[in-house]
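One protein chain omitted, others in place.
Presenting chain A:
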Amino acid sequence: MRETMTVAEAVAELRDMLAASGGNPTIADRLARGSLSVLYEFENPDGTIEPYLMRVRRDLREVAPGAVSYDEADIVIRTEPLTLHRLSNGELGGREAIVSGRLDIRKAPSMPKLLFMRSLFNSYKKHRLRTEADAQTTPGSAAEAAP
């Protein structure tokens, strides 16, 4: 379990999540029909905020630095990079993150948009778990070769 994470690493995971979603037919279908815009406000240890905008639609999947007004985003989330990492790999549930104050939803989404965002996270979590499981069972893998 990681203890620290930078904003750059968290953003890399978000990009990895979007890339992985393309291999999931259920999510791919949703991507073709919907759109999502999430403003992440990452909190640094010194209290500064680094905004990133995740945009998802049929022809666009990107996470780019910069902010938009709250009106322009479907969801606005303020959090630490490590919390996002723990959410995406299943160490932390969304409810726990919210209740503990580590994930602050500053603009609430419509429920279909929230489900859209959950679909990306759920799919990524399963993708990672299955990739790890495959790595452990593949003959000749590092896990098998270890004494």
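Heads up, the rule we're going with is that a contact is a pair of C-beta atoms (placed from the backbone, for glycine too) under 8 Å apart; a residue touches a chain by one contact, two chains touch by 3 or more; residues count from 1.
Everything below uses one rule, namely that contacts and distances are computed from a predicted model.
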Suppose you had to identify the omitted chain by its UniProt name; would it be "Protocatechuate 4,5-dioxygenase subunit alpha", "Transketolase", "Polar amino acid transport system permease protein" or "Radical SAM core domain-containing protein"? "Radical SAM core domain-containing protein"
Of A:A12, A:V99 or A:A135, the residue touching the omitted chain is A:V99
Absent-chain interface residues of chain A come out as 24, 26-27, 30, 33, 95-96, 98-101, 103-105, 108, 110-112, 114-123, 125-126, 129-130
